[in-house]
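Provided herewith is a single structure, encoded as structure tokens, for subsequent inquiry.
Only one protein chain is missing; all other protein chains are in place.
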Amino acid sequence: MLNERIKPIVMPKWGLSMSEGKVTGWLKRPGSTISIGDELLEVETDKITNVVEAGETGVLRRVLGEPGTVYPVKALIAVLAEPDVPDDDIDAFISTYAVPASEDDGEAEAGPQYHTAETPAGTIRYAKRGEAGPTVLLVHGFGGDLDNWLFTIDALAEKATVYALDLPGHGQSTKRIVDPSLSSLSQAVLGFLDAVGVERAHFVGHSMGGAVSMRTALDAPGRVASLSLIASAGLGERIDHGYIQGFVGATSRRDLKPVLETLFADRGLVSRQMVDDLLKYKRLDGVDEALRALSASLFAEGRQASVLAAGIADAGTPTLVVWGEEDRVIPADHAQALASTAQVAVIPGAGHMVQMEAAGKVNALLKDHIAKAD
Amino acid sequence: MAPVVGIVANPVSARDIRRVVANATSLQIADRANILLRVLAALHACGVRDVLMMPENGGIRAHVERGMMRARSRGEDIYPALHTVSMPVTGTVADTHHATAEMRRAGVSALVVLGGDGTHRAVAAECGTVPIAGISTGTNNAFPEHREPTITGLATGLAVTGRVPPHIAFSANKRIDVSLVSGATGATVTEMALVDVALVTERYIGARALWRTENFRELYVTFADPEVIGMSAIAGLLEPVGRDESGGLMVRLSPDGDCRKGVTTLHAPIAPGMMARVGITDWRRMPAGVAFVPEVSAGSVALDGERELSFSERDRLSLTLRDDAFRTVNVAAVMRHAGQNRLLTGTPVPVTAAF
Amino acid sequence: MSRKISMKQAINEALDLEMRRDPTVIVMGEDIVGGTGAQGEDDAWGGVLGVTKGLYAKHGDRLMDTPLSESAYIGAAIGAAACGLRPVAELMFLDFMGVCFDQIFNQAAKFRYMFGGKAETPVVIRGMVGAGFRAAAQHSQMLTPLFTHIPGLKVVCPSNAYDAKGLLIQSIRDNDPVIFCEHKNLYGLECEVPAESYAIPFGEANVLRDGDDVTIVSYGLTVHRAMEAAAALAKDGTEAEVIDLRTLSPIDWDTIVESVERTGRLVVVDEAHPRCNLATDIAAFVGQNAFGALKAGIQMVTAPHTPVPFSPSLEDLYVPSADSIASAVRRTLSPKGASPRIAA
Partner (left out) sequence: MAQNPFPLGKDELLKAYRTMRTIREFEERLHVDFAKGDIPGFVHLYAGEEACATGIMMHLNDNDRIASTHRGHGHCIAKGVDVHAMMAEIYGRSTGACRGKGGSMHIADLSKGMMGANGILGAGAPLICGAALAAKVRGDRGVGITFVGDGASNQGTFLESLNLAAVWNLPVVFVVENNGYAESTAMEWAVSCDSYVDRATGFGMPGVTVDGTDFFAVYEAAGEIIRRARDGGGPALLECNMVRFYGHFEGDAQTYRAKGELEAIRASRDCLTILSERLVEAGVIGRDELQAVDREVNALIEDAVRAAKAAPLPVAEDLLRDVYVSY
């Protein structure tokens, strides 16, 4: 009974390959009163550095994670409790805390980390989290993959069945893109939903994935319960030509790193691992062709070929638009294209990868929007 | 004076295109030298102390000399002394002609020849009455008989040392003389063949060897042995004619190897490993001393399997078979005689006892 | 999909994938199938250390055992490349280059230049390099500098399974002759490698570790020794940047110079003999092009000027160790770091 009032803060697991993280610094002092969504500390992984937000309320009674020290996932790094919980109870809690479930056990419970589905467009890799509630589909952007939803998928899965897929030409899905158009990608997404037996889902699309989601809402309105458009393409013509060119053309870490820094408000978030992982993806056979074909078809000459805002406004699909204020790839003012019909949130201090840079805020918006639309 | 034996060993026989078209033998130089060493040992065993050899640059003599030197250094005295005809080496058939003539002049008692039909033909052209002991190292080899060269050496040694009477030791051979009178200049070229003369319609000499039958028109043979290889096999398989009977055989073949219209079709081993179907329109005996004028008006003449001469409509070609044209060592007869008279035992039967 | 496989498996997989992709790819070498013409099993060896094992079952006669006749078959691979195939010829131990070097450096390397740019020779010659296998002086050398010296050749030396696969695929697709050097002591080393095909471009060094205090440049096996040294140095507060060259020709000068301009200190590690090797080459280049950035004399850590010895006690002294690399780094950090030192 006692433990219910003591709330452990543990090293989070961001993404399926994360096994440990380094505490880089605390943003709240011991004794602070914490509300849900408050930024508690910064954690650095080999992939990315991010802020851990509070998921509970209480007083920060103990800070255990030492800055500069690496902790395994789920290790206890702080304790939240109401002021009336005795210190002895908290000490007892800490001394008996055991890191629950080792990595292997966790995998065994959750099943394989990634799945593949055979679709008319080819093999599609996806991840699935959660068992209940509304079905949500996460659609990444140009050059991305399902790990772009590192900080999103588990948060949404608390109250939904969440799918995240790799679009054709991306991640570990087929690299073959027959027709580099939004319609073709939308068809591939619908084919994926058919393959996993989902009739209708809440679409969450980032960047190009937002445009794919909009295309799907227009072509197959019955299958799109709602739209959440994050830094989405398809809401205006502008897009940073230099970013697209640079991303497609980069073959070395030296070339790619500055390009990736464009994606974030905080350039320091681009880690060596993130660059290496993207280079490894870009070296795969077929990726270069796929990216070139898509960029030529969708973003030629630095202009977006498809602007779907008007159609979406008319269609009446419940829509959320989220943007990072400092987005240097697609300008944040594109958010206003749907201002009259959608909920629009522009988040300060975040760039194009707003769902990673301000995960807590974006996740809260998504949960709220999906709950309302369902 | 002890008899001297001449040796003509051709280093370049069995090098022609039939190695490619028909898997024909190519006897290595080192093996030719080994053959020669065996012959030399046999001659020495019969009392021959000196041999006179044709010089060549093909390596045979160098190998032979090395073998003899090794025997000497082991203290063995099993070879006769080896002398070389003093003459320039051209690497062509002229060397054989030249060396044979020199040996004849030097008075050799017999000529041991290593080569094919072509080499024997070149020797026969110059050897006069000196008997030939042939050893086959060539391709078609209808003329030299096949046997272990040691035996040929023994027979030659026995013959030249007088231990076998000449009428047994030596036999007469036939040949066909070919005469070609140029229509343009009036000049006459004469050639000869020991076994066969083949007339083909193509006029270029090319790679010399004869292995295609489609242009083959006429065949003249001194003997027709069904056991031999080459164009003369065609005659042998139609009507055998012995080496020791008078006259030969003339065969006409159908144009372009046509085997259909009323002609006799024959399968014959015209080269090693090559069975050919030929159409025969006619064949008849070729008596000695009668000049034959062929029907083919232009083409080339292959002598013992190699194209040598070409002729046109303006030229006049005639062929005449001659009996008793030159002599060979009759190895079979010599050895039979040696056995019957125990010539190689410690106490040979007196020579006269054989009669 | 990514999974852990060894460098040996990665090379096998690269050959398999490229043979599937491109029918002009053929693979030849001594015993790469094994047992050809013998009475026992097909595919008896799959290479002397089993690198090509199993490929014969998948690709049949496109895997060709050769006579022990390097001049002839390396030359044949080069001739076939000049006629439109993409042969991968295994030279087993690259030490054997001595008997076929003419075909490599006078023929393959020169065709394009000598023929006025009208020839392409997309041949890959792969073989084992490096000491530590108790294989003695004629099966253990790091002869990479000899190949690197020759214009017209490209020289690759991966340090891990991921790089080996991507670099070998690039080598096969490359239109120039490539010498692909496989350190025999890395064959068993595993790392995450995608199952798909991918190519790593030439001339791009891999920065394995970031650091601001000193730059350590190496390739092949000694990259791992450099990483060990860097880990040890980090405990003392020295952060070393470790650069794995991956390809020696072309070489990524930019990454080296940019790093040295930041750290001001350079240690070059080369398993080759000390004279005219990659270490001297890089040291000279940095001395010429980034002298102003240097805070200390450049240190070179190499094998000694001796043949590779046989006895384990000697061979273990032969290959540059993590300790010797760390010591070299410390020399660059000491006040006397800039003073000249004559290498043994």
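By written order: A, B and C. Residues from 1 in each chain.
Everything below uses one rule, namely that a contact is a pair of C-beta atoms (placed from the backbone, for glycine too) under 8 Å apart; a residue touches a chain by one contact, two chains touch by 3 or more.
Note that this is a predicted model, so its numbers are computed, not measured.
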*Using the contact definition given at the top, list the shown chains touched by the missing chain.*
B, C
_Just to verify: which one of C:15, C:76 or C:172 makes contact with the chain not shown?_
C:76
_Option touching the unshown chain, where B:23, B:318 or B:340 are the choices_ = B:23
*Which of these, C:9, C:52 or C:103, touches the one chain of the complex that we don't see?*
C:103
*Residue among C:138, C:175 or C:334 that touches the chain left out of view*: C:175
*Candidate in contact with the missing chain, chosen from C:93, C:111, C:147 or C:162*: C:111
_Even though one chain is hidden, which residues of chain B still touch it in the full complex?_
11-12, 14-17, 19-21, 23, 26, 28-30, 57-60, 62, 91, 201-208, 298-300, 310, 312-313
*Footprint of the hidden chain on chain C, which residues?*
24, 26, 62, 64, 66-67, 69, 71-85, 87, 102-103, 106-107, 111-120, 151-152, 154, 174-176, 203, 250
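The rule is simple: only the chains that are shown with their structure count from here on.
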*In graph terms, nodes being chains and edges touches, is this line, ring, star, complete or other?*
other
*Taking each chain's centre as the mean of its C-alpha atoms, give the chain farthest from chain B.*
A
*Cα centroid separation between chain A and chain B, in whole Å?*
97
_Averaged-CA centre spacing for the pair chain C and chain A, given as whole angstrom_ = 39
*In the complex, go through chain A and note every residue touching chain C.*
114, 172, 175, 251-254, 272, 280, 283-285
*Report the residues of chain C in contact with chain A in the complex, numbered from low to high.*
1, 21, 162, 166, 194, 196-201, 204, 206-207, 210, 254-255, 258
